[in-house]
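Of the protein chains in this complex, one is absent; all others appear in place.
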Amino acid sequence: MTAIDQNAGAPTVARRRQPNPVLAFIRFQPLGAAGLLVILIMAAAAIFADVIAPYDPEAIDFMAMLTAPSWEHPFGTDAFGRDIMTRIIYGARTALTIGFVSSFVGCSLGAIIGVSSAYFGGRVDLTIQRFIDILLSYPIIVLALVVVAVVGRQPIAGIDINLILAIAIPIIPRVARVVRSAALAIRAMPYVDAARAGGYSDAHIIFRHLLPNVLAPYLIMLTAYVAQAILLEASLSFLGLGVSEPKPAWGLMLSGDSSNFYQEAPWMIIFPGVAISLTVFAFNLFGDSLRDWLDPKFKT
Amino acid sequence: MSSATLLEPTHTQTAPTAPLISVEDLRVEFSTGRGVVKAVDGVNWSVQPGETMALVGESGCGKSVSALAVMRLLAKPAGRVAGGRIMFEGRDLLTLPESEMRELRGRDISMIFQEPMTSLNPTLTIGLQIMEPLKIHLGMSDEQATARAIELLGLVGIPDAERRLGQYPHQFSGGMRQRVMIAIGLACNPKLIIADEPTTALDVTIQAQILELMKDLSRRLGITLVIITHNLGIVARYADRVAVMYAGRVVEEGPADQVFGAPRHPYTIGLMRSVPRLDRPREYKLATIEGLPPNLLAPPSGCRFAARCPFRIEKCAIDPPYHYAGDGQRSACHRAEELAQGLAEQTAAVVAGTVGQATTEPLLVVRGLTKHFEVRGRGLMGTKGTVRAVENVSFSIEKGRTLGLVGESGCGKTTIGRTILRLEEATGGEVRFEGEDLVTASRARMKALRTKIQVIFQDPYSSLNPRMLVGDIIAEPLIFRRGIKKREARERVAELLVQSGLYADMADRYPHQLSGGQRQRVGIARALAMEPSFIVCDEPVSALDVSIQGQIINLLDELQERLGLTYLFIAHDLAVVRHISHRIVVMYLGRVMEMADRDELYAAPLHPYTQALLDAAPVPDPAMERARQPRALTGELPSPLAPPSGCVFHTRCPMASAECRQTVPEVREIRPGHFAACIKI
Partner (left out) sequence: MLRYLTKRILLMIPTLLGVAVLTFFMLRVVPGDIVELKLRGDGGTVTQEVIDRERTRLGLDKPLVIQFADWMKGLATFDFGTSMWTGRPVAEEISIRIGLTLQVAVMAAIISVLIALPLGTISALFRDTWIDYVVRVVTIAGLAVPSFWLGMLMIMGLLTYFHWSPPVTYTPFLTDPLANMSQLIWPALAVGYRYSAVVARMVRSSIIEVMKEDYIRTARAKGVFERLVVGRHAMRNALLPAITVVGLEFAFLIGGLVVTEQVFNLNGIGRLFVEAVSRNDFIIVQTLVLLIAVMFTVVNLLVDLLYGVLDPRIRFA
């Protein structure tokens, strides 16, 4: 059943009601919208952490060590008496910043490499492909750890550039490969042939016909890799090779001593993990829906 | 208005025996994101034992859906039967328990589908797939089933059956796979076979083989056949009865002779007029059915065809009942009787006119054009090879004229178009456009020439950038190639849209919001925006429905007349090519077989391949079809990777001799202006 727009024959068919895309997204992708909502809440928490958070994330309070959740400390406190809810709110800042920036860097570099590889073809393509093959034989976290070993564990100029590199680099070959095949498929489309037959410049064809059509897979991967990056940051921090104390980070909150308090202070373990899982879950939900949403097959 | 007296009950006219299957007031609905589509809305048809019935109509008219409903194979959960009965041998199929229905499928009723390439399971052997129904329904042992499968493969004309049973579908060609599908369909000696567009995906000569096979087997084995098709020629050649469907309903039904000879519904009449025909000359415009079929999400009340009907009267706002005539012909039109007697007057004008004459100055001269592709087989072990896609092809096109380039898949026609456009680099030869060789033209020069040479592609879905507005698609050449200011470009876009038969406000839509025909018009408008003198039309209508096809062909005709355009028209449909072309080149496996002016070629084809092609294509006229004895070409299309030696056609040529295997025939002028490549002429 092809449900094509059959009323299009009439001359004065309404300037179609262009439905509000946000409302339409909520209506047709309720799960994705829920994911987006969680993401927005997390983002708000990250941005307004200074205002929302009840305590100073790094303030040590030996009087309140290992307090169970209460009205005063809704998520309890850790072994230094630091408020866990506060650290989770500030941790959102760390997670989202590193997650988003590394996904953006990784996906963008990957996309540029993928498109170039597809566009130039021939020897360039072959070389890039071999290089990508090599990088793909490293599991993500292994490559990230190698990069950590290379760039060191100290933040550069106070920013976690080392961490961002460690997370972004494993993303690059994965995105490059997907974008390359998408670009190759688009390059073979008749509308690109039509543009070539129109005598436009290469740059014109790339910018007006190739890139806008690679944008959908790019956005989908960008979302999906934010989730991956947050997980990866948590893993690295957990291993003590990511964010370092006393900066609040979810993975870090689970590392080191916290495993000594399985029974004494389970809240120390439960809440940061829930924060990680919930955020990644939200990004995955949103990413899945975004993929369906941007897939022209689902549009009529 | 005397039609009311013609209303008579159906059983007084029907044939003496009880029908094998009768579909009564069938309603099928599909729930979609936008609402419920009533794909089949009160459909009746029935078939007598031993008869061949054709269900005709355009895409989305509900013909396949009603067949799937018979099999109870509608896509779940979207599709469901909303009402009606399907009586088969006294039982209503719609109320049978699923287990009984399953026993019926493949045993009493078989179905053959459109896409032979995807209808067989790629991971199971042909043998297993043929033997499956034998074991399930007839409880045969392995040995019995194997013996029967070998017998069946022989029956459908697949040689070396024993060995082929162990092979997988990808080792068979499209035509062979369809033969396998037929063998599966025949396996349990069914009473009824439903064939859903069984040859649409196949080349003309293969199509003829398959249809002949089906006709022969159904007659020999006494099987009742329901063929679903959009091709009126097939109906005329093979059907005893025909039911014409439109927008979810049967608008006319009757014996094929009568429906073709004296159609009683304006849609039937329109369909027959809008098909370009092999047996008619070019000097008339195709009468088209304007507009588009209604949206079945919200079908109009009254006659569903009224909006497009040239015979529309006030009464058409009321749903027309069936008007019966002799021999069980019935039509859902208030003016059925008038139409049959030719009394009805058109209330709307039909496009008509003749095509202007052209000068004789050549605009494009192709000489010795050759294109080879280096290919690598699949996988790492793939062997290298050369596809000789185009081999030493020469022709010329005069200004203001159309050259038709015809042939089956793999004949190189599309490659020629792409090479002229320099989307592919030629391996050899020259393409002179206004005297200038395009093959050797510099990049800069080519870029300049590209405004004069444009292209229209086959697939209206993928030839428009899905992320650009229609207006931007058409404005792109204006702004970036012709230096027109944005504001003026907007006006020009509106003009071009109107010129291409669209509405100016469609500029603000995205391609996916348009229908296939409308998209093709956008493609035409984009080409015209360059103000070219020459357009390569690469199968511009083959993806469209018959009534839409006619509209596009007429548009191309009009534009040629008005703007003095020159076309290279590439197609596989001989009738379409005949309608639009002044001169025709017939190709086979990368070579020119024959070249002549249109009327000469169709009246007196010289090359055996051209003759076979003309024979293979059925004409929508049962009387004519019965009069001629179609000679289907035997054999398969050879692979272009390993074309036969000598004359590439010798493997399938009825006239071939030893010499044909040795010498490559030259293209010779046999009569003035009529060339052919055959040593036997």
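Couple of notes before you dig in:
Just so it is clear, A and B label the chains in written order, and each chain counts residues from 1 on its own.
Here is the rule we use: contacts are C-beta pairs under 8 Å (C-beta built on N, C-alpha and C of every residue); 3 or more make two chains touch, one makes a residue touch a chain.
The structure presented is a predicted model; accordingly, all values stated were derived computationally and were not measured.
Residue A:Pro266 is the one among A:Gly121, A:Pro246 or A:Pro266 that touches the chain not shown. Among the residues A:Met85, A:Val148, A:Ala183 or A:Ala197, only A:Val148 touches the chain that is left out of the figure. Within the set B:Ala54, B:Ile184 or B:Ala239, the residue that contacts the chain not displayed is B:Ile184.
Counting over the whole complex, chain A has residues 130-131, 133-135, 137-142, 145-153, 227, 231, 234-235, 238-241, 251, 254, 259, 262-263, 266, 269-270, 272-273, 276-281, 284-285, 288 touching the chain that is not drawn. Of the residues in chain B, those that touch the hidden partner chain are 71, 73, 75, 77, 102-107, 110-111, 113, 115, 118-124, 132-133, 136-137, 168, 170-171, 181, 184, 377-382.
The rule we apply is simple: only the chains that are shown with their structure count from here on.
The centroid of the Cα atoms in chain A and the matching centroid in chain B are 47 Å apart.
Here chain A touches chain B in the complex through residues 1-9, 11-12, 15-16, 28, 189-191, 193-200, 204, 208-209, 212-213, 215, 296, 299-300, going by the rule given at the top. By the touch rule above, chain B contacts chain A in their complex via residues 30, 32-34, 37, 39, 59-60, 65, 78-79, 291-297, 418, 421, 423, 446-451, 453-455, 457-459, 462-468, 476-477, 480-481, 503, 505-506, 508-509, 512-516, 518, 523, 526, 530.
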